[in-house]
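Excluded from the complex is one protein chain; the other protein chains are retained at their positions.
Per-chain numbering from 1; labels A, B and C assigned in written order.
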Amino acid sequence: MAQLIGGLATSHIPAIGNAIHKGLQNAPYWAPFFAGYPPVQQWLGAQKPDVVVMFYNDHGLNFFLDKMPTFAVGAAAQYNNADEGWGIPTLPPFKGEVDLSWQIINTLVGQDFDIVTCQDMLVDHACTLPLKLFWPEGEAPVTIVPININTVQFPLPSAKRVYALGKAVGEAIAAWDSSKKVVVCASGGLSHQLDGERAGFINKAFDLQFMDSLVSNPEWATQFSTLDLVEKTGTQGVELLMWLAMRAALSTAGPSVKEVHRNYHIPISNTATGLMAFEVA
Amino acid sequence: MAQLIGGLATSHIPAIGNAIHKGLQNAPYWAPFFAGYPPVQQWLGAQKPDVVVMFYNDHGLNFFLDKMPTFAVGAAAQYNNADEGWGIPTLPPFKGEVDLSWQIINTLVGQDFDIVTCQDMLVDHACTLPLKLFWPEGEAPVTIVPININTVQFPLPSAKRVYALGKAVGEAIAAWDSSKKVVVCASGGLSHQLDGERAGFINKAFDLQFMDSLVSNPEWATQFSTLDLVEKTGTQGVELLMWLAMRAALSTAGPSVKEVHRNYHIPISNTATGLMAFEVA
Amino acid sequence: MTQPTRQIEGTTPFDGDMARKGYALNKMCFSFNSADNRAAFKNDEEAYMTQYGLTEPQKAAIRSRQVLDLIAAGGNAYYLAKFAGIFGLDMQDIGAQQTGMTKDEFKAKLKAYA
Partner (left out) sequence: MTQPTRQIEGTTPFDGDMARKGYALNKMCFSFNSADNRAAFKNDEEAYMTQYGLTEPQKAAIRSRQVLDLIAAGGNAYYLAKFAGIFGLDMQDIGAQQTGMTKDEFKAKLKAYA
């Protein structure tokens, strides 16, 4: 059976791709952000996972309001990155782990998750940037299964529902007939708001409490409704749902987790950026 | 509050559209099929519903395997019919009941159904033909909310899950702040199989038992797995899931239902055709 | 796939394995919703199949017009119906072909269920 060895979580922002492209990692603005990643890169270098299951939210690249899914699971052999409207250079395609995709799809539908399956799927910066941040040299030596969670159009799935999804994904990984090592990854958050008179809103106290909760009390944030989360974390801060799904998956792999590393830096663009890595204990 | 007054169920087959187009309703082959509809047409003429919530399955017109939903709810102001590959004349567009669409969407996501929302949606013969059969003269005097249930790609949602969906839709209709009269409609089945060495398979005994069960024991068919249903009703017979969703919605509107009418005729094309109409009692 | 495999006689459920295998074939058939695409296919079948990236077994199955071969190549009934439509075949033609009957025999078989 496959082994779920740990979990990762990171913020994503298009500007990060630009900074990587321009080699600005050590510029004063960017250094406190990029400095967070080497410990996680080293951990990954030692652990050598084969597959990343990526919880992320599409930003209007692959999905539009004509067919807006709540949860969408990729089942493609290859995922292409593409122009999201800003002409930022795209990353090379990523290889899909199709067997695991179908393992997850079968498990989820079997547990009454009404997912969309995607045999063709463009992946945006939210899916690609974490892989570049964790494996900065060349192409990431992993295959992927992208799982998209709607943060674009309300009603969003509740935090509770997302947590349940993550658990089911964890169970699917554990039951996968494979000798591969898997990590789950969350891409999104932490608190930020791009739109409205409250643009630029950040909530450090909440973010830190949320990061702490993931270590030992992972269901803490499932008490909040979507509007609670908007109020506390901003309209795009709800992307922390990805972190919940990731952590829920880990909860199925062992009785507890060990925090490998974390970083928190304000601001990059309009965002409070967070980074965490967990090992199954 | 809106009133859910009854439910309809009918088979759909592209050839029916052709027969209507060519005026073959009284031809010997077609008469036993079309003869089933006038009592239901009269009932609808007396009841005068304003809105039809249509459970149907897309046949590869609006959805492909790149984004294949389990459940998709239409939220468009207008739904266009289109060529499905055979060049059969299309029907004029249907008006959407957008307020009810969002009422249903909000209720479903609130109850942990992970639906796809569609603000743009082509509707195929499965959505259009029932309306033409029930209102043969001119355009159907109703607005619609189409709800698509995957029967194309396995894993399909289980019969149990579809029943739960139908119940939630019924609850959403009952809680809709409107004075409109609503009927729920199922389009699909009954037993038939188009593909494989078993093509042409029909199971009359099962169909009749299923139709009976809908009157007084509506959850009867939820005991069956998807593969049970394939075995008993054929690869496309699983479209009877639509009937289950429709009946489940009715179960929320009153303690029981009264059967208004039924018809069952073998065969049209490769299909055992069924028709039922229920009134909330 | 960890799904338990259960055989149903003469039946191939279109599951993940089939969906993977048949993707290009089904995508081509999906394109036949458009009359222009149907015309383009008829005009040059080989070029059209190559454009959609069909595998060699899929191309052979399309050339053969044999529905059972198309299913074995990953074809899905809902999409294959659009391919059959190009040749004016109805569901009873297809049923007859798959069951090795004449169309009249197949019709009689259906009627016998009544």
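We take it that a contact is a pair of C-beta atoms (placed from the backbone, for glycine too) under 8 Å apart; a residue touches a chain by one contact, two chains touch by 3 or more.
As the structure is a computational prediction, the values presented were derived from the model and not from experiment.
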Left-out chain, listing which of the shown chains it touches: A, B
Of A:152, A:175 or A:215, the one touching the omitted chain in the full complex: A:152
Residue among A:70, A:235 or A:263 touching the omitted chain: A:235
Identified contact with the non-displayed chain, of B:19, B:61 or B:75: B:75
Interface with the unshown chain - residue positions in chain B: 75, 77, 98-99, 101-103, 105-106, 117, 119-120, 175-177
Sites on chain A contacted by the missing partner chain, in the whole complex: 13, 15, 59-61, 64-65, 82-87, 152-155, 193-202, 204, 226-227, 230-231, 235-236, 265-267, 269-270, 272
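In this text, only the chains that are shown with their structure count from here on.
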Arrangement of touching chains [line / ring / star / complete / other]: complete
Which of B-C and A-C has more C-beta contact pairs: B-C
Separation of mean Cα positions, chain B and chain A [Å, integer]: 38
Rounded Å distance, chain A centre to chain C centre (Cα mean): 39
Centroid distance [mean C-alpha coordinates] between chain C and chain B, Å: 25
Shared-contact residues (touching 2 or more other chains) in chain C: 16, 19, 23
Set of chain B residues in contact with two or more other chains: 65, 153, 155
